[in-house]
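Just one protein chain is left out here, and the rest sit where they should.
Moving on, here comes chain A:
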Amino acid sequence: MTERTESRPVEVAVDGRTRAFDVRTDETLLETLRDRCGTTSVRYCCGIGVCGTCTVLLDGDAVSSCLLLTVMAEGRQVTTPQGLAATSCSAISSAQQAFVDAGAFQCSYCIPGMALAAQAAIDRDPEASVDHLVDELAGNLCRCGSYPQVREALERLVSGPTDDTATTPEEVHQ
């Protein structure tokens, strides 16, 4: 028989709030967020860092929390999809708003990670093109096939906030 993996104290800032945990050294950040913090917006899907569903920002960079050990996040800033706009005055970020406006979801399990990745990409390069954002989101999978609406969301994100009088994409095509 084997001993249980040893634990270690760790401090991580989750959505702006410093949290202290005693974690197994092999515990992933995904497990910590879901099982210890009750975070629902960070989700398991592939477990091997290819689907993007568990995306979080680590000091602003999009990473797969299923591959990151919590002990490696010691002293760092973790941002989850539900905490993305926590420090701003609006409830949701600009990328999230674009996804809402485009109706870019079906079951929506993958969408928070996808919108977070889009936010990270546009924040890093505010002049990014839609094609660039599509490349950035190649590692965020959706099984329902919401991709056409995701693309619409990226188009909205690139063109900036629209007012109520703006034409809809359908009208533009005509």
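Convention: a residue touches a chain if its C-beta (ideal position, glycine included) is under 8 Å from a C-beta of that chain, and two chains touch if they have at least 3 such contacts; residues count from 1.
Methods note: contacts and distances are computed from a predicted model.
Taken from the listed names "Fumarate reductase", "ABC transporter domain-containing protein", "CO/xanthine dehydrogenase Mo-binding subunit" or "Animal haem peroxidase", the protein name that UniProt assigns to the chain not shown is "CO/xanthine dehydrogenase Mo-binding subunit". Seen from chain A, the chain kept out of the figure touches residues 1-2, 4-5, 24, 26-27, 31, 38, 40-48, 50-51, 53, 80-82, 84-85, 91-92, 96, 99-100, 103-112, 115, 134-135, 137-151.
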